[in-house]
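All protein chains but one are shown at their positions in the complex.
So that you can tell them apart, the chains are marked A and B in the order they are listed, and the count of residues begins at 1 in each.
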Amino acid sequence: MPIVQHDLLNVDLGIHDVVSRLSNANNAACVSMHRLVGGLSDGVDVVTVNNGRMSLQLLPTRGMGVWKGEVDGVPVRWNSPVERPVNPAFVDQMRRGGIGWLDGFNELICRCGLAWHGAPGTDTIVDENGKVVSEQFLPLHGRVANIPAHRVTATVDTDRLSVTGVVDEGCLFGGRLRLESTLTTMVDSAEFELTDVVTNLGAQPAEVEMLYHCNIGEPFLGEGSMCHTASSEVAPRNERAAEGLSMWNLYQGPTKGYAEQVYYTKAATDSSGEGVAVLCDANSERAFVVRFDTSTLPWFILWKNTQATEDGYVTGLEPGSSFPNPRGTERKGGRVISLAAGESVTFRLRFEVATERSRVRAILDEVTALQVATPRIVHDAPKAEWIP
Amino acid sequence: MPIVQHDLLNVDLGIHDVVSRLSNANNAACVSMHRLVGGLSDGVDVVTVNNGRMSLQLLPTRGMGVWKGEVDGVPVRWNSPVERPVNPAFVDQMRRGGIGWLDGFNELICRCGLAWHGAPGTDTIVDENGKVVSEQFLPLHGRVANIPAHRVTATVDTDRLSVTGVVDEGCLFGGRLRLESTLTTMVDSAEFELTDVVTNLGAQPAEVEMLYHCNIGEPFLGEGSMCHTASSEVAPRNERAAEGLSMWNLYQGPTKGYAEQVYYTKAATDSSGEGVAVLCDANSERAFVVRFDTSTLPWFILWKNTQATEDGYVTGLEPGSSFPNPRGTERKGGRVISLAAGESVTFRLRFEVATERSRVRAILDEVTALQVATPRIVHDAPKAEWIP
Partner (left out) sequence: MPIVQHDLLNVDLGIHDVVSRLSNANNAACVSMHRLVGGLSDGVDVVTVNNGRMSLQLLPTRGMGVWKGEVDGVPVRWNSPVERPVNPAFVDQMRRGGIGWLDGFNELICRCGLAWHGAPGTDTIVDENGKVVSEQFLPLHGRVANIPAHRVTATVDTDRLSVTGVVDEGCLFGGRLRLESTLTTMVDSAEFELTDVVTNLGAQPAEVEMLYHCNIGEPFLGEGSMCHTASSEVAPRNERAAEGLSMWNLYQGPTKGYAEQVYYTKAATDSSGEGVAVLCDANSERAFVVRFDTSTLPWFILWKNTQATEDGYVTGLEPGSSFPNPRGTERKGGRVISLAAGESVTFRLRFEVATERSRVRAILDEVTALQVATPRIVHDAPKAEWIP
């Protein structure tokens, strides 16, 4: 007879009850919020957006990431070794030589940024005389996923739901960036949009790097799944990725001991200014689609990590403002955004989950058309300008 | 139509409701406590002391710091790039080479201590034979501002309000210091006092350093504002400070790119044993005053940081038991307090906010009298005994 049951997935703290749920008129859609209790999730707020067909779970406590979703009963997520959302209070990004970020990594959509993302390393800035102006160790993938949003608002109209969160990254002598992120979806839709405005609230110019780490597992990912994307240029990140170049967008099933392979691409842009990447299963029955405004997200990174299921079988579709190299590399390559005082940059992404063969086919046709229209250079070795 | 509103500044968790408010008999004064929800402030307790004329917001969760105040409707605070109180659970002091303390820095009064304060650095202790006894990296400004008080009590009498908090800093093989801090104010007063008792609860002698980082912005700080203080000796901290020595206590308006200037002084003591520093606006209409017992706080540090408003336009009036150098420098200079087992040291400060010209004038006259009575040496370069 179990009596003290303390399972964060079943417990609602109830603190936000009064304001925690709003439905639309016909009760077909709602937004609600609850707080997790216990474990590494203690204190994590979860906002659930349910449009009648699709539900998404957002994590204000983790920089407005999207934990996971479900569309037409199909789970949209991956199974990280970290099973539950982790309160940033328990994450030490400096751990393990600066890769402590991984201790909290399990989202479907996890932002990397705002001031930097990518591999950990020391960022040294020198002036025109070669004198070191600043030297700072930057841990993996930046701070934003580990900063709780301090303001979250939601609206539910007859046919439209949206949630906005505000995340501040900054401190005295450390810059002052603000992310205002809005997720929008329509009632009964299998699509949602992210509109992220990053503003430099400081008086000095500020650097911005953003990467959308969109991570998908089964049933979208499996043996024979493919990532369909249109690019003008593709290069492996390193020797390990070069090994698999001929099958760079084709996936293996869960493979024990598989070492990750990463490909850097310059995304093609369609007539509406968007790039596109599609993860499609081997039978073309299901697809996860991300479309992204290439004016601010010109690069697309494909992360293949088809390890054993238990170790995290996953692929990352990652539109970025830059590549996930140390910031110095990106600065040198001219890929870091510089915002003047008060200036903003907007990142726009549209996601779609297709669960019917006909819709999958239409999406793939669309990608094919863009591929045909885009001459592609494929480098068989890492491209010097794209790596450290 | 916003429906899920999750703004920590407006939400009271209600946990402490039963014991959260006490008023005096005629309801003219009260002390209350509430807990912030969401963002980096999640879990931060705020104690509000309202004496009818002045209100102060204390932060038990941040070592009993004083977040901000208001006197006669005039805000007493500064606008840090960090807008809200930060739960220490989200502060990694080791970040950025040991200056992660800045991630939570936004208080009107922030204690630096207890075992050390000042610039980050490795503290090496050698014995009489030159053998290294201990070597420890000490991050910026010590631990106390990031340790929550575990006991907070308040009293409200007919004419007097006080709040006491207890903060423990220590661990096995790491010393055992306790701060018992009491803030007191009288009904309808524009003054408040801090009485801080730091006790060595360990059996071995312990080192103590304390600095009161009192930070003020507009409307007390502005172009033409001055810091009036009486000192027997003044020296710039470094070359950058030496540049501005001729106007060391005069302020510019918000200046984009201004690099901080810091001045070290030996405070003059009046007949009651107090030193004094006054920040007064250009029109002598408003003043922020700190008086401090020079028997334990013999040094006064002036921190000028008149950056752009957005970056944190602020000055720090900082009475200290030592200078904010690495502890090794202070030990060598004989400025570190050593407490025997069980011994205590008491730091006393009195604050006043003047909002009328006549009162400002009286205060300035008092400072002038002490200045006249105190011969002053001004060094035009850093004083060797006062710097690393």
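Here is the rule we use: contacts are C-beta pairs under 8 Å (C-beta built on N, C-alpha and C of every residue); 3 or more make two chains touch, one makes a residue touch a chain.
Model, not experiment: these values are computed from the prediction.
Of the options B:43, B:120, B:236 or B:320, the residue whose C-beta touches the omitted chain is B:43. In the complete assembly, the contact with the undisplayed chain comes from A:309, out of A:284, A:309 or A:344.
Even with one chain removed from view, chain B keeps its contact list with that chain: residues 15-16, 19-20, 22, 31-33, 43, 45, 47, 60-61, 88-89, 92-94, 135-137, 147-157, 163, 168, 170-176, 201-204, 341.
Touching residues on chain A toward the chain that is not drawn are 1-8, 13, 37-43, 80-84, 87, 89-90, 92, 94-97, 99, 102-105, 256-257, 307-312.
Following the convention adopted for this analysis, only the chains that are shown with their structure count from here on.
Measuring from the averaged C-alpha position of chain A to that of chain B gives a distance of 40 Å.
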